[in-house]
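Here the complex is missing one protein chain, while the rest keep their positions.
Moving on, here comes subunit A:
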Amino acid sequence: MQLSISLLEITRAIDSWLNSIFHPHVAFGIELVLAGVAVILLVVAMAVLMVYAERKLAGFMQMRLGPMRVGKYGSMQAIADVMKLLLKECLVPTNSDKMMFKLAPFVVTVVSFMTIVPIAFARGIQLWDINIGVFYITAVSSLSVIGILMAGWSSNNKYSLLGAMRSGAQIVSYELSGGLALIVVVMMSGTLSISGIVQAQADGWWVIKGHIPVIIAFVTFIITSTAELNRAPFDLAEAESELTAGYHTEYSGMQFAMFFLSEYTNMFVLSMVAATVFLGGWMPFHIAGLEGFNHFMDYIPGIVWFFGKTFFILFLIVWFRWTFPRLRIDQLLKLEWKYLLPVSIINVLFAAFIALMGWYL
């Protein structure tokens, strides 16, 4: 609590300071730029951290140490990788559609940066408290498929095209269940805004007080977000044993790094959405009746709660990747259209009934 309030005061102080020097419009413009820089810095820092964490976790799951050479316990490994990718030449295939080829990584990256905007990191730490936050995230994150299709088409490579088509089919299908899973919580909270959903969980996280429908929705959301991220076991779009590298086969250097960055950013954003919507965002864990325990939990800052939950879901996604084999394309679509979607639709009806009757805690 202490920390989050002080952060809010810092932003207010910056706001009043800028307004005292500049014209309010100019100050607003500067604030927008600052916010954008803050988002990019946060995303890049998190992506670098995630790459390191994933490599270490993968190492431990595979009875090895993971990166150990660069820095203490390999902590500088991700930064060294970024430096390497920055120094590499960005090759463009001869017969490719050059403009689309160069534009595609930017589309993918910008889309993934845009989705981070309405996320509430802690009380008052939110860039844009838009009243349709959840809807905005689902809408914007589905744009990334355009970038992937552009990359696959413009590479003039059959493997890339196959990977892009797989990715298109996959993302378009899995969005449905993902959206329906979010609708369950939206109905129970009665609001689409992220801060509203977090506030609705002040007396208990949805996954605890929402009964079975929210648990089903939570599991569905984790599965669909793994699929939307193109990560194992749904990494058909870049299945390295089938399509070498899928839609980014022809990309190298920083262009490849941007696809990589956007994958990790998307992973990060979807985990944050799951943490916000199902696990109470920055709300601490409370058990009704245990006052001492609840007070103790309140002392842990909201930002710690939020990132703790996010990393828990990130860990789940990493864990999937390093243990599961890959599905086949028809099995992937069957899983969505024959199992997840019917279950989600029935679940939404069930949840609507519960929300109408007010049976949740």
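Keep in mind that, in the parts below, contacts are C-beta pairs under 8 Å (C-beta built on N, C-alpha and C of every residue); 3 or more make two chains touch, one makes a residue touch a chain; residues count from 1.
The rule is short, and it goes like this: contacts and distances are computed from a predicted model.
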item: Hidden chain of the complex, named as in its UniProt record, picked from "ABC-2 type transport system ATP-binding protein", "PAP2 superfamily protein", "ABC transporter permease" or "NADH-quinone oxidoreductase subunit D"; value: "NADH-quinone oxidoreductase subunit D"
item: Selected from A:V134, A:L236, A:V269 or A:M283 as touching the chain missing from the view; value: A:L236
item: Residue touching the undisplayed chain, where the options are A:V108, A:M283 or A:L327; value: A:L327
item: Sole contact to the chain not displayed, among A:R12, A:K98 or A:K158; value: A:K158
item: Chain not shown, touching residues in subunit A; value: 58, 61-64, 158-159, 162, 166, 232-233, 235-236, 239-244, 322-331
